[in-house]
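Quick one: the structure is below, and I'll ask about it shortly.
A protein chain is absent from this complex, but the other protein chains hold their places.
First chain written, first letter: the chains are A and B, and each begins at residue 1.
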Amino acid sequence: MGVVEDKLKKLGITLPRPPSPVATYVPAVRTGNLVYLAGCGPAPRADGSIPKGKLGKDLTIEQGYEAARLTGINLLARMKDGAGGDLDRVKRVVKLLSMVNSAPDFNQQPKVANGCSDLLVEVFGDKGKHARSAVGMAALPNDIPIEIEAIIEVEA
Amino acid sequence: MGVVEDKLKKLGITLPRPPSPVATYVPAVRTGNLVYLAGCGPAPRADGSIPKGKLGKDLTIEQGYEAARLTGINLLARMKDGAGGDLDRVKRVVKLLSMVNSAPDFNQQPKVANGCSDLLVEVFGDKGKHARSAVGMAALPNDIPIEIEAIIEVEA
Partner (left out) sequence: MGVVEDKLKKLGITLPRPPSPVATYVPAVRTGNLVYLAGCGPAPRADGSIPKGKLGKDLTIEQGYEAARLTGINLLARMKDGAGGDLDRVKRVVKLLSMVNSAPDFNQQPKVANGCSDLLVEVFGDKGKHARSAVGMAALPNDIPIEIEAIIEVEA
């Protein structure tokens, strides 16, 4: 078992099948050693439910953090796919754009986005440290609380 | 005539002159084999009008889809420019960020963004399949319904 897969097992995380894109696009495109991952939302919880709602209106920061962590699990599934099936081939998480579904007066997007950022550093260590923006969106597909897109660098 | 230009002709699409940036920036920057295209909105319709308004308030999903397709036409004009005047030199559409002008409760951004994504696959085939995020913005310049930025890979 790979180093990163082993880490996931220790964290009790099972990766879902990568979410199927709902349109004429693909989950990941590689160009050179960079892989661009399509934006995705939270993976289902153990009970099959998926977080919904807007921060500053329907959800607390803690609930947003959980949704961001679940989104990180979906991103890991896409990264595995984008890295040819082996997470150990991820050389660096380069960049996240963390888009938080926000009421107009919600101003704590970084605390929500940390749910995904913290997970990536838990799983990858220093290779998981990324540049990031965490910003407030007016609305997101299917009322998900957060959507995150990512750029990763993979082994040549 | 190039393969892609021929396809555009069959689709009855005439590319506009690339929209002039309205500020101190440029429509496209190339670095290595990647070209970063500035965000743009819909090209004018045949009658010269340009779609305006917010999804979930002023426009239906079908009207949003049309606006996204018109935005794709503007992007194609910029891609041609960014690829040295020859759309056949576009090797891959890598990534779109599709930003939909959205009322707070509008949650069907992917169906709107498909207007551009579908066009790119019609025009480029498999090379047009891209990673994508489709998200809801509070507001956009001049009340356009959608703004899309893109990354493409071009021949070396």
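Note that in this section contacts are C-beta pairs under 8 Å (C-beta built on N, C-alpha and C of every residue); 3 or more make two chains touch, one makes a residue touch a chain.
For clarity, every value in this text was computed on a predicted model and none was experimentally measured.
Although one chain is not displayed, its contacts with chain B can still be listed: residues 21-29, 31-32, 36-39, 54, 97, 99, 103-104, 137-143, 147, 149.
Residue-level contact of chain A with the missing chain is found at 32-34, 56, 92, 94-97, 102-111, 113-114, 117-118, 120-121, 129-139, 151, 153.
In the analysis below, only the chains that are shown with their structure count from here on.
One inter-chain figure worth recording: chain A and chain B are separated by 25 Å, centre to centre, where each centre is the mean of the chain's CA atoms.
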